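Here the structure is laid out as C-alpha cells; the discussion comes afterwards.
Every protein chain except one is present and positioned as in the full complex.
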C-alpha cells in the first residue's frame, strides 16, 4: 500500500482526534481529517463549522464551510454570532483545527500578509477569518501545514493567531483560555511544543518516511534553533526568515 | 348602551393605537386594548410581547404574556434576549404600553415598592419587568392606570420607569431615545404632557362622565399643581404624597 | 454529558445548600416539578435566580429554601402578587430574603454574558431609575469609540441551571419549541444543568420553530411528563390559568400555604 505525503498528513490529523471530542473545523485538510476520523475511529466526533452548523455529519466532503450538506445533517444550525459567542468563546470546543501560510517556532500563525509592511504587502493573504479566536479559545489547537522554508519561519511576518507568543507564560499573560497549539502536523511528521520552552519540537515522523527518507531526529532533538533538525533538512523545515513568496 | 369605567379606559387605549403601529404589549389592560384595536380599526397593528412573540394574532385574550396562543399565531417567536436587544432597544417599536402602581406629574412610574425604604418597604410590588427599557426606548409610551389618590402622587416612591424625570429636557439628558409617555389613560379621561412643562394635563374626559359627574376642567387647566383639577376632585386625581396602601 | 437520569437523582447530585440555582422558563416550559423536588430534598440557603419568579419561586421561598433572590419581575402573571415572596421581603417570613433586582433586559443580558464567557454585558437600560442606587450590579460603562455612557451588568453563571423542554433523544439532545425565553442562555451560562422533558424519544424529527440544545452541553436530562404544570409545554399541555388564579388564595395565607406544602409536596414545615 502506498500513500502520498498529503494523505499521510490528513491521516495523522484524523488520528489525533479522540472520539466524542467537539472539533471546530476549518475547510480543506482539517475538514477532510475530521470527517475521516468520524468515519473511522471517532464516530461520535462533533463537527462544528463556523458557518453555524453544530454536529454536522456530511456524507460527502464539503468544498466550503457552508455547503448545504453541513446544514442538512447538523444537529443544530445557529446564527454566526452565536457560534462564536455561545460556543467558541466560552471554551466549549475541545479542538480547533487551523491551517497556516506561515508558522513560527512558538506556533504563532500568519494568514494575513507576507512582507514587512502590512499596508504594502508582498503577498496579501485572505486574513483572519475565525482563526484568532479559535486559537485563543479552543481547549487545544491542531495546526496542519506542509513543511517548507516558506511556511516554517523564525518569526511570522504578521501574527494573525497567537500560539505561544514569544515563549512560555505568554498565553496566560494575554488571558488566552485555551492551551494553544498542541500538535503541528506536517507532511513529514508531527511537532509538539516542548514542555519547558514551548518551542515546537519534532516528536513523530510519519511511518513511510522512516524507510524512504533520511529520518529527522526523534522527539527532543528539535528543541532549539541551534540544535534543530532543520539543519539536516534545510529545505524541509528550516526556521528561516521568509523570502519572496508567491503563496 | 352603557359601559363601565374600566371598559371605557380600555376603549380609549385601543383608540389611541393607529393601524400598522408596532406595539409592545404588557399583560392585562394593555393587552386587552391592543387586541381590541387589532380587531376593530387597526387590523395591521403589530403586537409584540416581551416573551418573544412578534406579530401575535390571538383569537382569545391571553392571561399571561406567554400563553400558547401568542406563540402559535405569531409571525416570529424569538428568544427573550433578542426581543429586548434587537427589537426594543434600537427604537423599532412605536408604542409601549405600561401600567403603574404609582405615577407622578412627570409621568414617572413606580412598580417596585410603596414606602420610603426600599430595603423595608410598606408594600413590595412585582418590580420592573420590561418596563424601564420600554419606557426608555419605545418611540411613544401609553400608560393605563386607574385614577386614585394612591396611584397619582406628587412624586413616586421609587422611579422604576422614567417618564419626564423632573421636567423638560431630562429625557435628552439621560440619553433616553423615545419620546416618553404621550398619553396617560385613566378611567376618567386622558392626560397628556404639557408641551412646555412636560406635566401631565387632562385633555379629554371620557364621554359618559361629562353627563354623569362633575366634569374635570378641559385641556390646559391641569397644567400645574396650584391650578389643577385635583383640588376639585381631590379623591379622584390628587397629586399627593402616597399614604399607607394595600395595593 | 446529557446523561439521562431521574429527577430525584439529578437534583440530589446538582443542588446543594448555598448553591446559586436558576430555574428558567418565560411563562412557558417552567421546570416546576424540579422546584418541588428541591423543596422535597430540603435544600437551604439557595440563591434563586429567575427573571420572573412566579408560583414555583413563591413556593420555594415559602418553603424556606432561599436566602437570596435575583430577579426582574416577581408577580403572578395576569393575577397579581406573589404573597410568599412579599411576606418574605416585608416580614422576613419564613426567613429574611435578600434581593438583587434588575429589569428583564438586564437579566436577559446577564444570561447572555454568562453563556458567552464574558464577565459583563452592555445595554441601554436603567438610566434615570432608582434601581441604579439599590442594585450594586448595575454600573456605567463608556464606549471607547464614541464616549457615550451606557450600562453594564455582570454575567450570571449559576451553579445550576434548570429548564423544562418538550423532548430529548437518548443521547440527551434536547428539542424545544414555542416561547423558549432564555432557556439556551441559562443552560449554557450555568456550571451544571438539568433539562426536564415531557418525553424521551428515539428520534427528534425536525419541527418548525424548534431549538436544539446538544446533549454534550447539558449535564442531566430527566423525563418528567407534566413537569412544567401549571406552566405548560406547547404541543403537550396548556397553561393551567385556573391554577394560577387559585394560587392567589393559597399564597395569601401562611397556614393555607403550609397546608399546601404538606398535602402537595409532603413537607412538614
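Order as written gives the chain letters A, B and C; numbering starts at 1 within each chain.
In this section, a contact is a pair of C-beta atoms (placed from the backbone, for glycine too) under 8 Å apart; a residue touches a chain by one contact, two chains touch by 3 or more.
If you're wondering where the values come from, they're calculated on a predicted model, not measured in any experiment.
In the entire assembly, the chain absent from the figure touches the shown chains A, B, C.
The chain omitted from view is touched by exactly one of A:8, A:25, A:77 or A:151, namely A:77.
Residue-wise, the contact with the chain that is not shown comes from A:130, picked out of A:130, A:149 or A:193.
The chain not shown here touches chain A at positions 27-28, 50-53, 62-68, 70-72, 77, 79-81, 84-85, 88-89, 112, 118, 121-133, 136-137, 158-162, 165, 170, 174-177. Residues of chain B that touch the chain left out of the display are 20, 22, 46, 54-55, 75-76, 85-86, 89-92, 137, 177.
One chain is missing from the display, and on chain C it is touched by residues 117-124, 137, 139-141, 143-146, 148, 150, 152, 154, 206-210.
Convention: only the chains that are shown with their structure count from here on.
Of all the chains, the one whose CA centre sits at the greatest distance from that of chain A is B. Taking each chain's centre as the mean of its C-alpha atoms, chain A lies 58 Å from chain B.
Residues of chain A in contact with two or more other chains: none.
The multi-chain contact residues of chain C, meaning those touching 2 or more other chains, are 112, 184-185.
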